[in-house]
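Just one protein chain is left out here, and the rest sit where they should.
When the chains are written out, they are named A, B and C in that same order, and each has its own residue count from 1.
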Amino acid sequence: MQWAWLIPVFCFAAAPVIVVFGRYLPERGSWLSILAIAGGFVVFWFVLNSWLNADVATMGCFISENSGMLTCDYDRSWFNAGVIGAVGSVSLHWGILIDPLTIVMLGLVTFVALMVQIYSMVYMEGDPRFGWYFAVHSMFAAAMLTLVLADNFLLLYIAWELVGICSYLLIGFWHERPEPREAAKKAFIVTRIGDVGLLIGILLIWRDVGSFGMTDAFEAVRVGVMTHGQEGMSQGVATAAALLLFLGAMGKSAQVPFHVWLPDAMEGPTPVSALIHAATMVVAGVYLVARTYPIFSAYDADPLLIVAIVGLVTALMAASIALVSTDLKRILAYSTISHLGLMMLSLGAFGYTAAIFHLMAHGFSKALLFLGAGSVLHSTEFQDTGEMGGLRKVMPLTALVFSIGALSLGGIPILAGFWSKDEILLAVSDNRNTAFLVMALFTALLSALYMGRAMFIVFFGDLKEKNNHAHESPIGMTMPMALLGVLALGFGLISFNWPGDFGGIGTFVFFGHGEEFHFEVWLGAVSIVLAVGAFIFAYLTYAKRSIDLDYARSRFSWILNVIENKYYFDEVYQWTIDRVVLGISGFIAYFDRAIVNDIIVNGPADVAREVGIKMRLHITGHVYAYVLGMALGTIGLSIFVWLRTV
Amino acid sequence: MNDFNQVALLLLIMVPLAGSLLMMFMPGEDKKEAWYFAIFVSGISLALSLIIFARYDYDLGGFQFIRTYEWLPGPLDINLSLGIDGISAPLVLLNGIILFGGVLISQTIKHRTRDFFVLLLALSAGVYGVFAVRDLFFLFFFYELAVLPMYLLIGVWGSSTDFGTFLRTKEYGAMKLILFLVAGSILVWVGILAVYVEAANNGAATFSLQGLGVLAQTGQFDPTFQTWVFPLFMVGFGVLAGLWPFHTWSPDGHVAAPTAVSMLHAGVLMKLGAYGIIRVGIFLLPEGADNWMPVLVSLGAVNVIYGAVSAMSQKDLKYIIGYSSVSHMGYVIIGIATLDNVGMGGAVLQMFSHGVMTGLMFLLVGAIYHQTHTRDIMVLKGLVGRMPVNSFFFAIAGLASLGLPGLSGFVAEFMVFVGAFRTYMPLAIIAVIGAALTAVYILRLLARTFLGEADPQWPDLKDASPIEMSVGAAFVGIIIFVGVWPEPLMRVINVGVQTIPGV
Amino acid sequence: MVDLVWFQLLSAALFAIGIYGVMARRSAVLIVMSIELMLNAVNINLIAAASHMEGIGSFANFDGQLIAIFIITVAAAEVGLALAIILRMFRNKSTVNVDEIDLMKW
Partner (left out) sequence: MNNLTDNLELLTPEFALAGLAFLVFVVDLFLPKDRKGFLPWLSIAGLLALIAGSLVMLWDEEELLYDGLLAVDAFALFFKIFFMGLGVFIILSSMDFVKNKLDHQGEFYGILLFSILGMNIMAQSRELLTAYIALELLSFSLYVLAAYAKGDARSNESALKYIIIGAVSSAILLYGVSMVYSTVGVTKFDDIASALALAAEVSPALWVGVALILVGLMFKVSAVPFHMWAPDVYEGAPYPVTAYLAIGSKAAAFALILRLVAEGFVPAGDRWEQWQLIIAVLAGASMLVGNFVALAQKNLKRLMAYSSIGHVGFILAGIAALSSSSDLASNGVMFYLVGYSITNLVVFAAIISFFNMTGKEMIADLGGLADHQPFLAASMAMGMFSLAGLPIFAGFTIKFYLFTAVATEGLLWLAGLAIFSSLISLYYYLQIIRQMYIEPAPAADGGGDLLQAHPALTQRPSLTLLTVLGSGMAAIIWLGVYPKPLIDTIQAASRAILP
C-alpha cells in the first residue's frame, strides 16, 4: 500500500518525456501516457487488495477516530523551513493517506482517465499538438491522483493548483480560436478565486494546529469538540476554516456563483470535458468537502447547512438552464453542475456515502455521455442540438451508450444513477426539512427531463440529410464508451449488501459508522414515477413532437428569458471586470505615471533645476555688485561672530 | 583546499573586477573577443560561486570563508573583512547564475561591446562585494559600485520607447534610475554615519559589521536612537528593493534597459536592497527594526497589491514584468518584516527564485524584442506558433511568478505566507489575494502574446537562438528544481536566517 | 597724547569711504584708488596701535610699523599691476567702465 505513490509518479514521469522527446517517438509518445495511466490502474488494484487485507496491525494503518474507516498514512518529509527543531521552524511533508474514500477516487480517476485517453488516441488524431495533448493529460492525471492521495493540506493544495493549470491548458488547447483562450483564462481565474479561500483556510488551520497534516487537524477538531473548545480547535476557527475550504471547493466544483466557468470550458476537446469537467477534476471540490468532513461536521455542523443550501441552489439553477440550452455539450455541462450541486447537497445533508456513491455513478455516466457526445460531434461536426436528430440510425452504438448514460443520470431504475440519487434523497429526507426534499425531487425531475430532451432530440426523430455522411465512430472510440456503458449499467449494484463480507458501499465508504443498504419505498416510488414520467414527456415532446410547448414558451417567456440568459451571471461578472477591476487598475496605472512619477518624482527635479536657474542670477557680472556682496557678507559674518561669542 | 577558503571570497570579488579592468585595455571597441572574454570571466565567477555555495557548511552555520584584510585601521577601523552566511550564500550563487546567463545572451550587443562588458562585470563585482563583505564601509562601497554602471549601461545601450500618451527615453530612464538609487544610498550613508557615531560615543568606534553587531547584541545602542535611524536604512535600501512608493525607477529602468541589464537589475540588483535591510538594518538595529516592522509589512502589502494591479493594465511586456517585480519584491519585504524564521527564509528564497524567474522573463522578452522590435502585447500575438520553446519557457516563468506549485515561486511565497500568518494575519490575507491578482495579468499576458493565430506580420520569426535556449533551459531547470526540492537551498538559508536578531 | 580710539575711528571711516568708493565708482581707475584708500586706513590703524603699545621689556613694539611698510610696498605693486590690466582692458574694449565689463555673468 505504501507503494500507492507510484500511481501518480508514473504519469508525472510520462509528461516531461513526452514534451521533450515526444516528437521523436512513434505516435508522438501518446502510448507512453496511456501506458502510465494503465500502470496506475493496475497498481490501484494492488492497493485496493492490500487495503482489504490490511488491519490496524498493518504498518501505518489505524482506525480513524472521525470517520471510523481504516486509514493508512505514509508520510515523507519534503523540506524544512527553519532549522530543524528550532523554535517556530516548520517542516513540510508530502505523504499519502489511503482510506476507502481515496481508493474510490483512485479507481474512478485511473479508470476514466484510461478510457478517455484510449478514446483520445482516435479522437485527437492528426492534431498538430497531439503529443502535447497527451503530455498535459498525464500531467493532469498525475496531479489529480496526487490530490486524492495527499495526506496533508499543503500537498493537496499543490495538486489542486496543478490540476487547475492542466485544465487551463486543456481548455485552451485550441488557442487559435479566441473562445477557448478566453474560456481557459476564465476557468483558471474563477477557480483561482476559490483557491485563495482554500489557501487561507489551510493557513488558518495550520496556524491553529501547527501542522499541515490532515489527521492532525482532524484530531485537533475532535479534541476541540470533546473539550468544548478548551483545547484543540475552537468552534470559531473550525467554522471559518470549513467555510474557507468550501470556498475552494465551490470554485473547483463550479457551485454558484463560481459555476460560470464550467459551461465555457466546453470549448476544450470533448474527451477533456469528459475526463476533467465531468468525471474527475470538478468533483475535487466534493472530494475536498468529504475529505475534510470532520471539520465541517464538527461542533453543530453549521457549515454543512451552507453547503447544503449552495448545493441545492446550484442544482436547481443549473438544471433549469440545462433544460433550455441547445448546445449538446453545454447541456451536459449544466447537468454536471446540477449533479455536483446534488452531491454537495447530499454532503450537506450528512449523506456522506450517498455523495461519494453519486460521485462515482455520475462520473461514469457523465464520462460516457461526453464521450458519446464527442463521437456525435466527431462525425457530424455539429454541436447544436438543433442540427441533429435521428442519429441512432447512423450511429447505433453511440446512441445506445448515450441513452444508457442519460437514463442513468435521469434516474431510471437499475442504472447506477438511480441508486445513488435515491441515496441522496434519502439522506435529505432524513436530515433536512421538507423544503429541501421537495426541491431535490424537483431537481431530479428536471434532470430526467433535460436528459430525455437531449437524448431524444439528438438520436430520435428523423435524420437530417446534412447528417447523412455521419457514421459510427471507430472501435478506438466505441470500446471505451462500451466499457463505461457497462459500468453505468451495473455499477449501482454495489450498493446492495452481497453475500460474503461486502455489506454494500455503505459499509465501505462512510463517515462515523457503516450502514447497510436500505431503501425507502415511498421515496423510491416517487422518484421512479417522476423520472419515468419525465422521460415519457420528453419522448412525446421531442421525439414524437406530439406535445407542443409554444404556448408555455410564450406564456412564460420572461422566465425563459432569464433562464436562457443563465440568470445574467456572466453579464454581471463581465460588467464588474470591465468597469470595476480594469477601472481601478487603469486608475492605478495612471496614478503611478501621472502622480507618483510625473509629480512626486519629476517635480523635485524640476524644482531643483529652477532653483539653480533663479539662483545664478545673483552673479550679475558687475564687479561692484560682487564687492557689495562681499561687504554685506562681511557685516553678516561679523555680526554672526559677535553673536556666537558674547 | 583550506587555503582556497581563505581567498575564495576575495577571488569572487576580484575576478570580475580584474576582468573588467583588463578589458578596459583591450584593443578594439566592437570586437567579438570582448564577448568571449566576458563569458570566460563570468564563467569563472559562476564556478567560484557554485564552489563557495557548495562548500558552505550548513551544519556549522554562521559566517564562513572569513578573512580580514587590513585597510584603514585606527580611529575609523575600516577593514576589508569578508565572509558569507546562509543569507548571502544563495544570493552569491544567484548573482553568478544571472551574470553568466546575462553575458551569454549579450552577443546581440554590437555597439561598443567592450565598454558594455567592462561595466557589466564591474557591476557584478559590486554585487558580489555587497554580499561578501562584513564591513559597513565596504558594503556601502560595493553597493554604490553596483549602482553606478547602470547609468551608462542603460543610457548607452538602452532603448527609448514611445507609448503614445507619453515617451520614455533611455536617458530619462537611466537618469531617473541612478538618481533614485543614489538618493536612497544617501539615506543609507547618513544612517551608516549615525551608527558609527553612536558606536564611537559608546567607545567602540568601528565600521566592522561584526563589532557593531556585538554592540547591537549587547544593547549598546539606545532604543530611541535605533527607532530614529532604522527608517534611514529601511527607506534607503528599500528604494533599491522597489519599496512602494519609491518603486517607479524600476519599471522605467526596465523599459529602457538592454536585456542583460534588465536581468541583472531585476534579478540581482533589487535584491541588494532587501539584503541591505536585513544585513544592516535588522542586524544592527534590532529594536528599531522591531518598532518599524508593522510599517514595513504594510508597505510590503501595498507593494504586492499595487504592483499587481498596475501591472494588469500595462501594455508593454517590460512594464508588466517590471511591475510584477515590484509586486514580488513586496513578498520579500513582507517576509523580512515578519521577523519570523519561516517568513524570513521565504523572503530569502523568494529573492533567489524571483531573481531566476525574472531573469528568464527578461531574457525571453529580449529574444522577442530583438526580432519584432516591439513589446506591445496589443501588437504581438500567436508567438507560440513561431517560437514554441521561447513561449514554453515564458509560460513556465509566468506560472512560477503566479505561484504555481511545483515551481520555485510557490515555495517561497508559501513560506512568506506562513510566516506572515503567524505575525500579521490580516496583511497576510491581503498578500494571498495579491497572489491571485498575479494570475490575472500573467494569464492576460500569456494569452495575448503567445496564444492565438500566428501573426503574418513577422513571417520569418525564429525561435530563441541555441544560446538563449540553453540559458533559458538552465533557468527553467533551476525554477523547477527549487520548486520540487528546495531542501538544498533551504538548509543553507535556514541556518542563515536563524542568526537574525529578533527571529 | 591722543587716545587710540580716535585713530581707530578715523581708519574705520577711511575704510568705509574706500569700500563705498569701490562700490559706487564706475571707472576702474577710481575703484583702484578707493582700494588704496582702504589700505591706507589699515596703515593708520596699525601705526597708531603700534605707537600706543608698550613693547616687551625695553623694546617698543614695532610690528605695526613693519606691517605698514610692507603694506605700502605691496599696495604699490598692486596698483601697478591693476593699472596694467586696466590698460589692456582699454586696449581691447576701449572702455574702463565696469558697467560695460560684464561679458561673463550668471
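As a convention for this text, contacts are C-beta pairs under 8 Å (C-beta built on N, C-alpha and C of every residue); 3 or more make two chains touch, one makes a residue touch a chain.
Values in this document were obtained by computation on a predicted structure and should not be read as measured data.
Asks: Using the touch definition given at the top, which of the shown chains does the missing chain touch?
Replies: By the stated touch criterion, the chain not on view contacts A, B, C.
Asks: Which listed residue (B:11, B:66 or B:175) would be found touching the missing chain in the intact complex?
Replies: Going through B:11, B:66 or B:175 one by one, B:175 is the residue touching the chain not shown.
Asks: Among B:46, B:91 or B:145, single out the residue that touches the unshown chain.
Replies: B:145
Asks: Could I get the residues of chain A that touch the absent chain, sorted low to high?
Replies: 605, 608-609, 611-613, 615-616, 618-619, 621, 623, 625-627, 629-630, 632-634, 636-638, 640-642, 644-646
Asks: Which residue numbers on chain C touch the omitted chain?
Replies: Missing-chain contacts on chain C: residues 4, 8, 11, 15, 18-19, 22, 28, 31-32, 35, 38-39, 41-42, 45-46, 48-50, 52-53, 61, 63-64, 66-67, 70-71, 74, 77-78, 81-82, 84-86, 88-89, 92-93, 98, 101-106.
Asks: Spell out, residue by residue, where the missing chain touches chain B.
Replies: 24, 29, 71-72, 74-76, 112, 122, 126, 137, 140-142, 144-145, 148, 151-152, 155-156, 170-171, 175, 178-179, 182-183, 186, 189-190, 193-194, 196-197, 200, 205
Quick note on the criterion: only the chains that are shown with their structure count from here on.
Asks: Any idea how many Å lie between the Cα centroids of chain A and chain C?
Replies: 98
Asks: As a quick test, compute the distance in whole Å between the mean CA positions of chain B and chain C.
Replies: Comparing mean C-alpha positions, chain C is 65 Å from chain B.
Asks: Among all residues of chain A, which ones touch two or more of the remaining chains?
Replies: In chain A, nothing touches at least two other chains.
Asks: Give every residue of chain A touching chain C within the complex, in rising order.
Replies: Residue list for chain A touching chain C: 616-617, 619-624, 627-628, 631.
Asks: Can you tell me which positions in chain C touch chain A when the two form their complex?
Replies: By the definition above, chain C touches chain A via 19, 22-26, 31, 98-99, 101-106.
Asks: So in the complex, the part of chain B that touches chain A is made up of which residues?
Replies: Residue positions touching the partner: 61, 166, 176, 179-180, 245, 248, 252, 306, 309-310, 312-314, 340-342, 345-346, 382, 384, 399, 404-406, 410-411, 414-415, 417-418, 421-422, 425, 428-429, 432-433, 435-436, 439-440, 443-444, 447, 451-453, 485-487, 490-491, 494-495, 497-498.
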